[in-house]
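Dumping the structure here so I can ask a few things about it.
All protein chains but one are shown in place.
On to chain A.
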Amino acid sequence: MVKPRLVFLAIAGPKNEQLYLEVFDSVEDSSLSKYQYLSELSLDVIQDLIHDSERTSNDCFLGLLGVEEDISTYAFCSNTNVKFILAVRSSDLVVRESEIRQLLRRIYTIHTHAVCNPFSLELTPDTLKHSLYFNETLRQLNSDWSNQ
């Protein structure tokens, strides 16, 4: 079954600073700012979702945040207030939320592995960008996703 392509992955820290933004599939050249704008929008939605006191589910996966043009965003908020935003090109192809949930959880796991690296002394916003492990595994995940 062909799956819709991943567009970008954004990771934001506890104070909503941007830690990582990786574009997997860009149609136009000038789409980086558009994706940044989309990730900021998603952060606002996540903020509302987190502080909503009526939320009954205790889950980390926040589900589908919204659809903008042809891109739908999913979010995952970890216990340490690190937010993962994954955008998928929404088309006629159906994507099952459980697969996105699995993928986000895997991304969270490799993020934790990269951050817990004992050789990374100070956790700066650049740590994830420079981490070889993180970049390679992410690329691997992306190719696995598109090749299945």
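Basically, a contact is a pair of C-beta atoms (placed from the backbone, for glycine too) under 8 Å apart; a residue touches a chain by one contact, two chains touch by 3 or more; residues count from 1.
Methods note: contacts and distances are computed from a predicted model.
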- Query: According to its UniProt entry, is the unseen chain "Protein YIPF", "Acetolactate synthase", "Large ribosomal subunit protein mL50" or "TRAPP complex subunit Trs33"?
  - Reply: "TRAPP complex subunit Trs33"
- Item | Residue of A:Q18, A:Q36, A:S78 or A:N142 touching the missing chain in the full complex | A:S78
- Had the left-out chain been drawn, it would touch chain A at residues 14, 51, 58-60, 77-81, 108-109, 112, 115-116, 118, 121, 123
